[in-house]
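Structure first, then comments.
The complex is shown incomplete by one protein chain, all other protein chains being positioned as in the whole.
Labels run A, B and C following the written order; every chain starts at residue 1.
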Amino acid sequence: MDGNLLTFQNVSKIFRRVGFGFLGKAVVQALKDVSFSLSSEPEVLALVGESGSGKSTICRLILGLEEPTSGEILYKGKSISEWLKNNKKDYIREVQIIFQDPYEVYNPFYRVDRVLWMAIQKFNIASGDEASKLIYESLEAVGLRPREILGRYPHQLSGGERQRIMLSRIYLIKPKLLVADEPVSMLDASLRAIFLDHLRNFKDLGISTLYITHDLNTAYYIADRIMIIYSGRILERGPTEDVIKNPLHPYTKMLINSIPVPDPNKRWQDRVVIDVAKLQKLSSKELVSGCPFYNRCQFAMDICEKNFPSVKRINNQEVNCFLYE
Amino acid sequence: MKRILLIFKYSPKLTVGVVILLSLIVLAVLEPTINYYRLNGRSSTEIGLFDTFLPPSREHPFGTEAYGRDVLSLLLTGLKYSLLIGFTAGALATFIAVVLASIAGYKGGRIEAFITTIANAILIIPSWPILAIIVLFVRKVDLLLLSAIIAFFSWAGSSRQIKAQIASLRERPYIDLARVTGFSDLEIMFKEILPNFLPYIFVGFSYAVTGTIMAETALRLVGLGPGDIPSLGQFINWAIYSGTLAQGHYLIVISPITFLILTFVSLNLINVGLDEVFNPRLRQVTGV
Amino acid sequence: MKKSIFSYFINRILLYALIFVISLSAFFFFINLVPGDPVTRYIQMLEQRYGLSTPASEIVIQKYKEVFGLDKGLFERYISYIKRLLFYQDFGPSFVAFPKPAIELILESLPWSVGLLGTSVIIAWVLGVILGTIIGWTRESKISSTIFTTGLVISQIPTYLLAIILVMVFTFWLNLFPMGGAYSAMLQRSFSLRFIISLIKHAFLPSLSLVFVYVFGTMISQRALVISVLGEDYIKLAEAKGLKSFRLVNRYILRNTLLPQTTGLALSLGFIVNGFFLIEWIFNYPGIGRLFMMAIREMDYNVLMGITITTMFCVLTANLIIEFLYPLIDPRIRRG
Partner (left out) sequence: MNTILEVENLKVYFKTILGDAKSVDGVSLKVFEGEILGIAGESGCGKSTLVEGVLKIYKPPCYIPEGKVYYKGIELLSLPEEEFRKLRWKELSYVPQGSMNSLNPVIKIEEQMVDGILSHADMSYHEAKELALSALNSVGMPPDVLDMYPHELSGGMRQRVCIAMSLCLNPKIVFADEPITGLDVVMQKLNLQTLGDLRDRYGITVVMVAHDMACHAEICDRICIMYAGKILEVGSTVDIFSDPLHPYTKGLLSAVPSLEKRNLKGIPGLAPSPLEWPSGCRFHPRCSYRMKICEEEEPVLEEVQPGRSVACFLYGGK
């Protein structure tokens, strides 16, 4: 037991797409040597990366929807495959998720409250009157009026309402670990803040959250710690304030520098320069042994092409970059 | 109930299709009763009950044919048997299609590729000559065997339709949600996926019914298959071989053809109507 | 990039060869496992038809079986059948026209079928695609939706039933078109105008019964494809570009429906051929469809087998040719 809630130990994931026929299959390296952990104290850890960087794969690995190609994922010191084999019920009760899409996550055939009833039933949370009391309570806890929600079909509710029902589902189950996979990317700005506040308050219920996003802004708003992932590799991690105010990795710097500032008096002063030809070459996803950011990095050195740097600790932050070797 | 009415209101095609098909089914179901009264308990296929080629009259609304049988009675009997074979073979074919498509769509990977290839092969290869040879050489063909043989060659089309749907349903996040709520594979199949593709199963079924009735009619038209089952195809065969056309009694040939076409058209209207109603893009607009 | 298209072709050829061999084998065993061997059934049929009172002796049946190679074990028969087929393209002798080989009968009728069917399918498909694109593009207008509804009904008529109706109306009732044969029996084969007119006159009704139904069938599916393409973002941009209607319809809409529409044609070929067997029979057109019906009446086993296998081969080849066109239609296949 390392005392952590969740630990990734050198996890890699390779997808092989099987096509029918006699020739041709595609190999995609989604994750490479990913290691991180969530402490047993409730915290919000943000995993920030572009689309296709492998963050959704991490989410599916944790939920047991995929298996790692190599490396191990430990939950409370025991590997996930072991959990799923012996104590599947306990595991899925303790590790839950909020999906990105508030529309497709509801089966259009059923009423929306079914997701709550099913959770109660499958996890033996309560029965009879107490169950409906709990459902009322959990809906109210996320700011919904139960009477306007119960008995409705998914298409009768707005995206904001539906996503909040997902929140109330988590409130009902009270897992130990919540994986939130881009939960606000399809919500309007005016609703995001309210949603994120609820998510942050889950910490008080003893729920740790892995907040997966492409948006540094919301990560900054909600997370205690931030991890930056790029092309299947984690490049930098550390306390939110430190990473945002003092980014170390060139990629993190570029990200922060590219975010538009909502203040017309602080417009961008520099211009983005991108070598299009280089970018085109990069688009083919191959198994690279060097730093995945090599092609776009303005500080790229020869060593970066073939080798990937080990973790370097600077103050509270950890970074994988040869600039700090 | 209100939702169902809204569906019909939204799609007139569906309504027309359902009305026609239901009328045909009612006619087929009432056939024994109607014919009992009209022919005083005699069989509609009995030869020489009346004079040959009588013109339409009150007694014989469609006249009589070359062997002195009442055309209307024969039509109803034919309709009954055609629908019976169609629905039996169609149900069998749909069953095969649903099972195989579920396995393919849900498991994916090599199994899916294998089943798809088989289905495509059956779809591509002209099945009618094979069907004809089998029926020709099998000594005793009864209704059930005939349906089974036809079904064997007819599942591929509906399987294609259904598989595409399952494959798209499989990717939906609510399947993942069910999984992390502790649903088993079977529960997911029956509780999450099945209800959503019931309309598509019906679409597959009606394709299969159309296909099997067409195949059966074609077989009977050239005189293959069990002679004791007077389906509409058999009726047309009798009419053609007794020189009905040469003598100018067109109504006798036209009427069974009309019944068949009505069946096919109504099934297709239902298909198109269901697609209009359940097409996800339209669904957002209609809210049903 | 060159490599990927080459491997695509190889891949397709192998796949079709595999499908052919498997369906051929499945078909062979299927037929041979059906109880009652063809020779016995054939002799029984002769007995019944000519009212022979004394049944044929065992020796005669045995003799027949030897000639047709039916005396050996199932697997042995299979091997020798495949061997003959692959090396000599031989289906064995015909029962009825003995000792004329079945392949000769088939090769005599095949060109008529391929010619008539090929022309009809191409005409029907091209017309259907054009019509479907037009009514899809103008789907709001009254005329288009009327055509659509009419097409919905017509496309459901089986071709062979339409053929019966056409024979009834044009041959028996109006006496406008001749019945039977590919050309008038009084004419010699030649390149004269009279012969060609006769050829067209005989082919017109069989062709029409197929074209009429498939034009509307293709039209319906093309309309659906056009409407789904119209919802794509690239159409919105193309409209914003102010393209002329013809270019928009031609290069942006039609072009993008071509791949699924061609796939649809490939998949429905078998079905079309099924109906065509009956059409030839109804019109007494001298193709393999009619030959097949004659062989059924006479229970001519080798001819039946031969026709079925030939049709399989032709349809699979047609499919392969269509799939070879895919890279021309869709660059995503061409470039990996």
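Definition applied: a contact is a pair of C-beta atoms (placed from the backbone, for glycine too) under 8 Å apart; a residue touches a chain by one contact, two chains touch by 3 or more.
All figures in this text were calculated on a predicted structure; none of them were measured in a lab.
Q: Give the residue, chosen from C:114, C:230, C:294 or C:322, that touches the chain omitted from the document.
A: C:230
Q: Decide which residue listed in C:49, C:72, C:194 or C:251 touches the omitted chain of the complex.
A: Per the contact definition at the top, the residue touching the missing chain is C:251.
Q: Check each of C:26, C:169, C:224 or C:243 against the chain that is not shown and name the one that touches it.
A: C:243
Q: If the missing chain were put back, which residues of chain A would it touch?
A: Residues of chain A in touch with the missing chain: 50-51, 158, 160-161, 188-197, 214-218, 220-221, 244, 254-256, 258-265, 267-268, 271-272, 274, 276-277, 279-280, 283.
Q: Residues on chain C that touch the omitted chain in the whole complex?
A: 140, 230-234, 236-244, 247, 251-252, 255-256, 259, 329-332, 335
We take it that only the chains that are shown with their structure count from here on.
Q: Of the other chains, whose C-alpha centre is the longest way from the centre of chain A?
A: C
Q: Would you mind pulling out the distance in Å between where the CA atoms of chain B average out and where those of chain C do?
A: 23
Q: Using the average of all C-alpha atoms in each chain as its centre, how far is it in Å between chain A and chain C?
A: 55
Q: Could you put a whole-Å number on the gap between the CA centroids of chain A and chain B?
A: From the centre of chain A to the centre of chain B is 50 Å.
Q: Please output the residue numbers of chain B that touch at least 2 other chains, ranges allowed.
A: In chain B, the residues touching two or more other chains are 117.
Q: Which parts of chain A, given as residue numbers and ranges, touch two or more other chains?
A: There are none in chain A.
Q: Flag every residue of chain A that touches chain B in the complex, lowest number first.
A: 18-20, 63, 65, 88-89, 92-93, 95-97, 99-101, 104-110, 115, 118-119, 122-123, 155-156
Q: Flag every residue of chain B that touches chain C in the complex, lowest number first.
A: Interface residues on the chain B side: 13, 117, 120-121, 123-130, 132-134, 136-139, 210, 214-215, 217-218, 221-222, 224, 236, 240, 245-246, 248, 250, 253-254, 257, 260-261, 264-265, 267-269, 272, 281.
Q: Please name which positions on chain B make contact with chain A in the complex.
A: 109-110, 113-114, 116-117, 172-174, 176-183, 192, 195-196, 283-284, 287
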